[in-house]
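Every protein chain but one is kept in place in this view of the complex.
Chain lettering (A and B) follows the sequence in which the chains are written, and residue indices restart at 1 in each chain.
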Amino acid sequence: MRSLWAAVMLTGIYSFLGASWMLILDAPDVAFTEAAVGAGLSTVLMLSTLALTGTTMKKQATSTLLPLVVVSLTGLALIYGTADMPYFGDPTAPAHQHLMPEFMADTVPSIHEAAGHHAETGVGVDNVVTAVLASYRGYDTLGETVVILTAGIGVLLILGGEKRFSSFFADLSLRDVPSMRHRAILRVATKLLIPYILLFALYVQFHGDYGPGGGFQAGVIFAAALILYGLVFGLRATLKVAPPSVVETLVALGVLLYAGTGVATMLLGGNFLDYSVLEHPLLPGVLPHGQHLGILLVELGVGITVAAVMITIFFAFVGREHPR
Amino acid sequence: MNTVLGLYNYWIVIFLMMTGFYVVIAQGNLVKKVIGLNIFQISVFLLYITIGKVRGGTAPILPEDVTYSPDGLPIPPQGFDGWSNPLPSVLILTAIVVGVATTAVALALIVRIGEAYGTIEEDEILALDLEE
Partner (left out) sequence: MEQHLPILQIIVPLIAAPLCLLLRQRTLVLGFAICVCWATFAMAVMLLLRVAPANGGDPGFPMATVITYQLGGWMAPWGIEYRIDILSVFVLLIVSGIGATVLTYAPLSLSREIDRDQHYLFCAAYLLCLTGLLGIAITGDLFNLFVFLEISALSSYALISLGANQSRKALTAAFQYLVMGTIGATFILIGIGLMYQMTGTLNMTDMAARLDTFGGTRTVLVTFAFLTVGISLKMALFPLHLWLPGAYAYAPSVATAFLAATATKVSVYILLRFIFTLFKPQFAFEMLNFDLGLMALAILGIFAASTIAIFQTNIKRMLAYSSVAQIGYMVLGISFATVTGLTAGIVHLLNHALIKGGLFLAMGCIALRLGSVELEDMRGIGRRMPMTMFAWVLGGLGLVGVPVTAGFISKWYLISAALEKGWWPVAALVLLSSLLALVYVWRVVETAYFDSPADPQLDVAEAPLAMLIPVYVLIGASLFFGLSTSLSANVARYAAEMLLGVTS
């Protein structure tokens, strides 16, 4: 296939199909994220890249024998390895017997209970995936947020270099990427849609305890709203709404909020990210306490950093000068 | 036959993985390599998710009116025999993030390479480098 544009589109479709398959396999959170990220964000980034590097490729002249051999060997090795695997859907597989029952019952004898603190057993959140993600394995999620941060810093380093930082973004506002302002239907439809998208992002952010959702998906949706605005109304308008210096500050703040919650729990006497010590209600009736407060704060941290980094990456790609 | 019925999900996923892997190592165009990486990674995610699926189970989200069985486990809603495993979902959520982070950095590098070399074909770049 010589058209890269078509290849990118097909990849997006593959990713979307993958997301649908994940939904059928009882993983709605993952399906949600894969659809937003794989089918949505990756495709946008690849298209931005193609806009800068060209959309077709030359005919392949390289030999395909060695890669075929390597790939076949790897594939056969994997298939050989499936011989001893538990059958598809087998409820007696080790993976379902060992840690899962306690996660579902949400009654893990936790360390603070042993230490004599007043403890609610478990996390007490309906979406068990969120409970595991944000509390039991919350530290991994901090790592994930740091990965996003690293990508943002990486893209800033790679694409932000040649010009001075302030003038790089100042140049952006001077150079008006052709907007679609004159297309009335797009303009009106976007203006109607964007508030709902933002509202949906907020809903997903805070509803992750009770249904599929959470900080990461919310951050991507939020960024998508801004990217849509940028595509239709032009970069200059978007820069007024989201000035790069503010966005860069938010990138840092999200991670600091997450890690800061952990530091707070340490100062209050628990281990890092042990939310059960966050017992004293800050605003009774408004904010929850304990595990719920911890999860709220860290998910917010994730959402902020994810949205900010996605917007920063978008600015970096779109603001790049077209090679003449 | 039982084996095929029991393992077909893994084989499908392995085939998809190898397709992605092949694209990465065989294609010379840098963007296509990134596409191959993406396909490879998505297939690995599917592998994890098929591991987590329990026959007759439902997504691990407790309904509001959940009741518990005597040994402390939640009773799945009407029509389902059990719950699917939440842990693979958690791992894959993180892995997806890592994947998109890598893709973003890779694409940023491709943009710079395109500017510096005037091409994003691996063999042309190699030729230009050897000339130097």
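Keep this in mind: contacts are C-beta pairs under 8 Å (C-beta built on N, C-alpha and C of every residue); 3 or more make two chains touch, one makes a residue touch a chain.
Small disclaimer: the values here were computed from a predicted structure and weren't measured.
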* Give the labels of the shown chains that the missing chain contacts, considering the complete complex. => A, B
* Structure fact -> Full-complex touch with the removed chain, picking from A:G138, A:G230, A:G303 or A:G319, is A:G138
* chain A residues touching the omitted chain (full complex) -> 77-78, 80-86, 93-100, 102-103, 108-112, 135-140, 143-144, 146-147, 149-151, 153-154, 156-158, 160-162, 164-165, 248-249, 251-253, 255-256, 259-260, 262-263, 266, 270-276
* To do: Can you list, in ascending order, the chain B residues touching the missing chain?
  => 17, 21, 24, 30, 33, 37, 40-41, 44, 47-48, 51, 87-88, 91, 94-95, 98, 101-102, 105-106, 109-110, 112-113, 116-117, 125, 129, 132
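Here, only the chains that are shown with their structure count from here on.
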* **Intercentroid distance (Cα basis), chain B paired with chain A, Å** => 14
* **Touching residues on chain A, where the partner in the complex is chain B** => 4, 7-8, 11, 14-15, 18, 21-22, 25-30, 33-34, 37-38, 41-42, 45-46, 48-50, 52-54, 57-58, 60-62, 64, 67-68, 70-72, 74-75, 78-79, 82, 85, 87-91, 93, 95-96, 99-101, 103-105, 107, 126-129, 131-133, 137, 140-141, 143-144, 147-148, 150-151, 154-155, 158-159, 210-212, 216, 313, 316-317, 320, 323
* Asked: In their complex, what parts of chain B are in touch with chain A?
  -> 2, 5-11, 14-15, 17-18, 21-22, 25-29, 31-32, 34-35, 38-39, 42-43, 45-46, 49-64, 66, 68, 72-74, 81-90, 92-94, 96-105, 107-112, 114-115, 120-123
